[in-house]
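Every protein chain except one is present and positioned as in the full complex.
So, chain A:
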Amino acid sequence: MTLPATLGEAVAALSAMPAAVPVAGGTDLMAAVNKGQLRPAGLVGLGRINEIRGWQYQDGHALLGAGLTHARMGRPDFAALIPALAAAARAAGPPQIRNAGTLGGNIVTAAPTGDSLPVLAALEADLVVAGPGGMREVPVTHLLAGRELLGPAELIGHVRVPLLHAPQVFLKATGRTGPGRATASVAVVLDPARRGVRCAVGAIAPMPLRPLEAERWIASLIDWDADRGLAPEALTAFGEYVAAACIPDPPGEEQLPPAVLHLRRTVAALARRALGRALS
């Protein structure tokens, strides 16, 4: 186990020992190790790299360190910047997990139920990846969809997120009142400068889904120069539009199984509620 102090040292350590695995919070990695599913030949601990534990501002964007913990992102100062990501971080599990688990870890684990993922997808975040060849930028959705992968000895250093200065909502449905994995989650962010609504649905597919048509349609109905209010019928229609886009009807006479129909109703209710809260 090595404990580099900078991203550069971490990349060098990984290049020197290609079989080593980087570890930050360890909430997913160490569970797999304990289960015997993973036996890393070496570990490169990222916990001492101070440059990825905070955030900085860069032309209308926030450059979030990949080592930000969920607990840190849940705090009010962060919530004032990127409210939906803060809400997702607060919903991400019990305090022990939130204290250790990091933003970068949530992205590389890429679990369908990762709570930050639909928010990053809705924000159209970009990843700043550090590697032996220097820095490169990858849209988060490209990584989640497998269009671009992290190469050998590459690490997510930062996540570039636009600062939209507008309401954002993250909602998730779980099986219990206490912390639990999402059965479905929805992130809705408003982008008043571009007069856009962006929405992503998590947990129902291997990666977050973007209902682009529904976004464009509802954005065209919103009066961006006035109070941005919408009639309840429009909210309901948006919810159903989103749900139908993410869970389409099967072709022909086939019916969706009851559990999937319920999931679709859940997505519709979450999307309706999320947009309603964002606009209220």
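Assume contacts are C-beta pairs under 8 Å (C-beta built on N, C-alpha and C of every residue); 3 or more make two chains touch, one makes a residue touch a chain; residues count from 1.
Keep this in mind: contacts and distances are computed from a predicted model.
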Hidden subunit of the complex - UniProt protein name among "Metalloprotease TldD", "Xanthine dehydrogenase family protein molybdopterin-binding subunit", "Amino acid ABC transporter permease" or "ATP synthase subunit b": "Xanthine dehydrogenase family protein molybdopterin-binding subunit"
Chain not shown: contacting residue from A:Thr102, A:Gln168 or A:Thr183: A:Thr183
Residue in contact with the excluded chain [from A:Arg72, A:Arg98, A:His158 or A:Lys172]: A:Lys172
Options A:Ile49, A:Leu143, A:Ile247 or A:Leu270, residue touching the unrepresented chain: A:Leu270
Hidden partner chain, residues of chain A it touches: 34-36, 87, 90-91, 94, 171-181, 183, 258-259, 261-262, 265-266, 269-270, 273
